[in-house]
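A single protein chain has been omitted; all remaining protein chains appear in their positions.
Let's turn to chain A:
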Amino acid sequence: MNRVNSLSDDPNWTSLPKDIVLDLFTRLNYNDRASLSSTCSTWRSHGSSSFLWSSLDIRAYEFNPSIAASLAPRCANLEKLKFRGVETADALIHLKAKNLVELSGDFCWMITDATLSMIAARHEALEVLQLGRSELITSDAIRVLAICCPKLRKLHLSRLRDVASAAIESLAEHCTQLSDLAFIDCMDIDVEALGKVSSLRYLSVAGTTIINWNVAIESWKKLPKLTGLDVSGTSIYNIDISKLLESSKSLEVVCALHCPFVSYDRVKGKALLTRFPNIFDELSSIFDEKPKDIFSYWRSLIGKDKSIDEKMHWIEWSISLTLQRRAELEGMDDFWMDHGAKLLLILLKSSQEDVQERAVKALADIIVIDDEDPRIDLARVDLVLRGGGIRLLLDLANSSREVLQSEATKTIPNLAANAEAAKAIAEEGWINVLIRLAKSTTRLVAVEAIGALWSLSEREECKTAIAQAGGVKALVELIFRWKITSHGIMERAAGALANLAADDKCSADVSRVGGVGALVKLVRDSEYEGVQEQAARGLANMAAHGECNKNNTIVGQVHDALEALVKLTKSIHEEVKREAAGALWHLSFHENNRESIVTLGGIEALVTLAKSYATASTGLQERVAGAIWGLSVSEANSIAIGDEGGIPPLVALAKSEVVNVHETAAGALWNLSFYLGNALEIVELGGVPTLIQLCSCSPSRMARFISALALAYIFDGRVEEMVGARTTSANVYECFFLAAKARIHEAGHIRCSGPEIGRFVTMLRIDCPTLKSCAAFALFQFTVPKARHARHHASLMQNAEEAIALKSVAADTKNPPEAQFFAKFVLRNLVYHAAKL
């Protein structure tokens, strides 16, 4: 709204000529038109122009009697209306659109006879009525329709149980202009009565189950004007079709697709469409020339021959209907691979919006294997890709028709499962379009666009593209614009942001445009678990990427962020708990955050979570152990964790076969084991054999390294006195060097605090060769120049005492050679870092 106001400042936009203003209005969706109309009286009057109100498609919008009543003043001359669902149908009469000529609706399965009768009674001028899936309609309502709407030209109904003779005769009697009639997927139709509707030119009984073909043929051959007949998906036989084609002079085209008892047959002068690719040859008989590409040829000629156009439009419509229905069924693999996919792509370019819609929906259906199995059929996606489908779908997304935009966009997440298709999607320019559609004020469109961005943002190559096109800013703005209860939108937007935050560069963008605040808002205020999960994951990724500490500070500073995350660890939903624990883990690397988390009851919450490890997923186990590891850095926390009962679950998790889990559990135990009480508990619980097992057998070098360090702490001389296990000490020594040779790459990621480094230095002085070697080796890992936090560690060892301790270890020949060797290297590393500092 603000932008529109500023438009009225300078220059004087209200002085634009009317036809330009109307052009502007047509480029906007209904929400925006309403906004524009409310800016000033000039535009209000333009906005009410009958030009803008002659045709409405309200399928993407909410509709009820009061909305209808408010629109009624402008709908006096409404001619065409597309609607969706029974609530809207019930409210239609309040529009008072007495001059309505065309009415079509989808998702009509709850519409009753009463509703249809009422609509018929109030719209006497109706010429076209199409209702999709109108299952509850009976012959009674059709009779009322016939009486009330004598001007009816086109009537399409589907899924009716039965259509009785009284109904059809009523149509024949009252609707003398009825030329296009379709009863699709019905159970039982009185076919004899159909023969009495002498005005019929096009008839479809596709998918209808109970038909007495002998009677049908006898009756229909008398229809003087019947030009096109669709019997696709029925039990008709060849002989019936030939009889009809021979006896009806007017009949030119018969569609008999997917009829189990029909085989291809050449009938002179007529087009019999039975199977692909024959239908292309058959269709060419309609034209004087014999073009190769029927549809493009015809489309280049549109407008020149009305009767051909009428036939082709009807044929397009019939084929699209059949294809859409078949797409919902499983199987038929050859068909789609050989011809079907290609045909759908051709239909995408149709000039009839409903044909395009059906083609897109069919495409969406065929690329998914089936309802039970959400996997994508990559071969079919490939076909779509090579047929130029990505570009065709993009054209639809760029159209101003919201239902088409939303259907086309819906296909993207599934298409993107095929790597080549994903690449094409990015290259064709989908990302810019998706970002634009994501900003739409129409929920139907926005939700699919954001969903597509979520899906694309999982791919590395798309992340940067999305960020560069302004996607991050758009997503953050969305989160603040829509109501918190718009769960679908929030979940997808948070999911996309979370994926983007997992990239170092993009996470900087997220941070810069206030993404952290947006995610925290969701974590704090949303009540829907899907949203909580994605937002928590977003915060976890922000904390783990980019400049680690910078992001951590930012997140920690956002009011209520940490409190909300701690609260989420108590959710009943596994995924939410998992992501919240993950976020707390990464955030705990920063000291201020640690303090806050602890104050907010984080230790109790996480230990409680850890205690339920038996029913938790491995992802959750890993993260909760990681979070405890993060918090256990300080003495107070370590002791508190032990007191809360954190050690037993950790020891149990250290036994896990899953590497990530036992690695993080070992990490937590490492920190905790420094404190005597914890160390004793670990020993008592049988943690030592577990740690030794990890030390020698874990596939992860980091796990082996950490568990060795943990053992080193446990056996630093104090515990042994109590437990008296000298031999175990020797095991530790062996395990330690089984665990590591030279440099452990993963250890470079560990960031130690001052006290932790201090412990190792202390260990250098303890009169135990094992410990000296362990300590020297550990310090070496932490200070080697390539380690991520080497400089930080070096800066913690700049005092004289550390140097003295190291030198003494290096110099003393009574020490094991490894101890001397690594101590010397640490000294060298310190000098190296000092020069850099």
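What we mean here is this: contacts are C-beta pairs under 8 Å (C-beta built on N, C-alpha and C of every residue); 3 or more make two chains touch, one makes a residue touch a chain; residues count from 1.
Here is the rule we go by: contacts and distances are computed from a predicted model.
A chain of this complex does not appear here, and its UniProt-recorded name among "Integrator complex subunit 11", "Probable aminotransferase ACS12", "SKP1 component POZ domain-containing protein" or "GATOR2 complex protein WDR24" is "SKP1 component POZ domain-containing protein". Of the listed residues A:24, A:110 or A:659, the one in contact with the hidden chain in the full complex is A:24.
When the missing chain is restored to the complex, the residue among A:440, A:486 or A:621 that touches it is A:440.
Contact with the chain not shown here comes from a single listed residue; of A:36, A:771 or A:787, that residue is A:36. Chain A residues in contact with the hidden partner, per the touch definition given at the top, are 3-4, 7, 10-11, 13, 16-17, 20, 23-24, 27-29, 32, 35-36, 436, 439-441.
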